[in-house]
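If you scroll down you'll find the structure; I have some questions about it.
One chain of protein is taken out of this complex; the other chains stay put.
The block that comes next holds chain A.
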């Protein structure tokens, strides 16, 4: 598995979010904003984001990691931090 840089990881996650929940809220998203609250994601949206990020990053995202993925920073840490 290739390691992603923080910027790569962020770009992949933002692309996935843009496909699922585009709009001005996403454009203004901060690294620690709660994704569910800020973007109005429900559980199904969240699963769609997980699927898209998995496909793009080639990395399986375990259900047990979901708790860390509440904000953009959590996603970047998971994808770029290797773990």
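Note that a contact is a pair of C-beta atoms (placed from the backbone, for glycine too) under 8 Å apart; a residue touches a chain by one contact, two chains touch by 3 or more; residues count from 1.
The definition used in the following text is that contacts and distances are computed from a predicted model.
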| item | value |
| --- | --- |
| Protein name, per the UniProt record, of whichever chain is missing from view ("Peptidoglycan-associated lipoprotein", "Cytochrome ubiquinol oxidase subunit I", "acetate--CoA ligase" or "Response regulatory domain-containing protein") | "acetate--CoA ligase" |
| Residue, one of A:40, A:58 or A:81, that touches the chain absent here | A:40 |
| For chain A, residues in touch with the removed chain | 18-24, 36-37, 40, 42-45, 47-48, 63-64, 66-67 |
